[in-house]
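Here the complex is missing one protein chain, while the rest keep their positions.
As written, the chains take the letters A and B, and residue 1 is the first residue of each chain.
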Amino acid sequence: MSADARQIEAKNYTAILNNYPAEKRYILAIMQDMQGEFRYLPQESLELIASYVNVPLSRVYSMATFYKAFSLVPKGRINFKVCDGTACHIKGSNIIIDMIYQHLGIKPGETTADGEFSIETVNCLGACALAPALVANERVHPKLTSSGIIKIIKSYEGQIYATGN
Amino acid sequence: MRISIDHQAIDVNPGETILEAVRKTGIDIPTLCYHEAFGGQGMCRMCMVEVKNGNTTRLVASCTYPIYEEIEVKTSTPAIEKIRRSIVTLLYRTAPKSEFMENLYREYNCKENRLSIDLNERCILCRLCVRACEEIGSSAISAIFRGTEKRISTPFDEASAVCIGCAACVEVCPTGAIGLSETDEERTIWNKTFALVHCERCGKPFATREQLDYIATRVGMKDNAANFCEDCRKKNLATQISQFI
Partner (left out) sequence: MQQAINNDKRMILVCCGTGCLANGSMEVYQALQQQLSTNEVQVKTYTKATGCNGWCEQGPLVKIMPDDITYCLVNAKDVPEIIAKTLQTGEIINRLLYRDPKSKKRFKSHHEIDFYKKQHKVALRNIGEIDPASIEDYISTDGYKALKKVLQEMTSAQVIDEVMKSGLRGRGGGGFPTGLKWKAGATTKASPRYVICNGDEGDPGAFMDRSIMEGDPHTVIEGMIICAYAIGACAGYIYVRNEYSLAVKNLNIAINNARSQGYLGKDILGSQLAFDIEIVRGGGAFVCGEETALIASIEGNVGEPRDKYIFPTEKGLWGQPTIINNVETWANIPVIINKGAAEFASIGTEGSKGTKVFSLVGKVINTGLVEVPMGTTLREIIFDIGGGIPGGRNFKAVQTGGPSGGCIPEHMLDLQVDFDTLIKAGSMMGSGGLIVMDDRTCMVEIARYYANFLAGESCGKCTPCREGIKAMLEILNNICQGEGREEDLEFLQEIGETMQTASLCALGRTAPNPVLSTLHHFREEYLEHINNARCPAGVCRDLTEFYIDGEPCTGCGLCVKNCPVDAISGEKKKVHVIDQDKCIQCGECINHCKFDAVKIR
């Protein structure tokens, strides 16, 4: 990373930390803001959090690995969260996961080499009536089919994606 | 207050755990995650006992159950023994080559089963190492991830900046799961290599520089006093340690 980029990132870390009192109970909230900002939790961010709230790094690392909301490796520009809740499961979520693997070559937890796409499974999106479903960067795609998912992937490929709805 | 343990009447203080009370009687309850210095953790569930309180009878973990009422405790029943055997059976596959688990397996007469075994595994996740590191060391290691992927590690599986190489973790580990390699000059543990300090009197390597500095800081000594090994400095070291536990 360039020196400029590092500086910017350092500023962002501080900005996020300063939103919260320096207390252990805000670790989770701080991490969520950082995950949202950087798409993952860089090693530095954990070290900064540990010193900010005065808690051993090992404990902060325990939390970063315990909670599935966080990733220690960068997620793709488009992150597919495929729901594997029971309703979605019995309606074929594993087939959707297969199709994504066939088309993009990634399995849950992996990111494509170009950093464009990543896939993970999540436990339940709460859209059970629209099973099987996935979320791509906050946007819910309901009632997926094996052919429909290909169309969805293609619609994101090469697109300049504007964050937020 | 008075409670009964295996039909023996025992005096206890309110809030004391059943395990603490039982240890006074000389009755043996098996434990895997308990250590005198750290107390009970409620993780291994080997110490489960039967408690009768009024009309209710239930099984509880004796290392975390605080006594506030006049209960009747049974430290062993067929149901409890079944649980203990089951736990040992399940745990055996996490440390199959360790003498500790081999002994337990035989003691509980465990049955063979078809579950897969990784002969390289050694950790039973009792977390005594983590507790030792918290109490005596610098909290360099912790339990990471969760569920079936839970394991003990330094952050990022890298050499920890705060690890002082004291090897307290190795001391308390029942299955020898922590890798420690040592020569006269160096100690390597958790991916970090330390230079060893030699005893000024007998020349034996006995501690890392970082360890001595850490102790000095915790005890409040400005200058790290004479570097003597345990044997040569037994009494003084004991006093120092007892000051900060």
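Operating definition for what follows: contacts are C-beta pairs under 8 Å (C-beta built on N, C-alpha and C of every residue); 3 or more make two chains touch, one makes a residue touch a chain.
None of these values were measured; they are calculated from a predicted model.
Asker: Report, in label order, the displayed chains that the undisplayed chain touches.
Answerer: Touch partners of the hidden chain, whole complex considered, are A, B.
Asker: Give the residue, chosen from B:N55, B:S116, B:S181 or B:S242, that touches the chain omitted from the document.
Answerer: The single option touching the absent chain is B:S116.
Asker: Out of A:L104, A:V122 or A:I152, which is the one that touches the chain we can't see?
Answerer: Considering all chains, including the one not shown, the answer is A:V122.
Asker: One chain is left out of this view; which of A:N18, A:S51, A:Q102 or A:S155 touches it in the full complex?
Answerer: Of the candidates A:N18, A:S51, A:Q102 or A:S155, A:Q102 is in touch with the missing chain.
Asker: Where does chain A touch the missing chain, residue by residue?
Answerer: 23-29, 31-32, 53, 55, 59, 62-63, 66-70, 84-92, 95, 98-99, 102, 122-131, 133, 138, 140-142, 145-147, 150, 165
Asker: Since one chain isn't shown, list which residues of chain B touch it in the complete complex.
Answerer: 32, 42-46, 48, 59-61, 64-66, 79, 82-83, 86-87, 90-91, 93-94, 113-116, 124-125, 143, 145-150
One rule holds in what follows: only the chains that are shown with their structure count from here on.
Asker: Can you list the residues on chain B that touch chain A in the complex?
Answerer: 138-146, 154-156, 160-162
Asker: Which of the residues in chain A come into contact with chain B in the complex?
Answerer: Touch list, chain A to chain B: 43, 46, 56-62, 65-66, 72.
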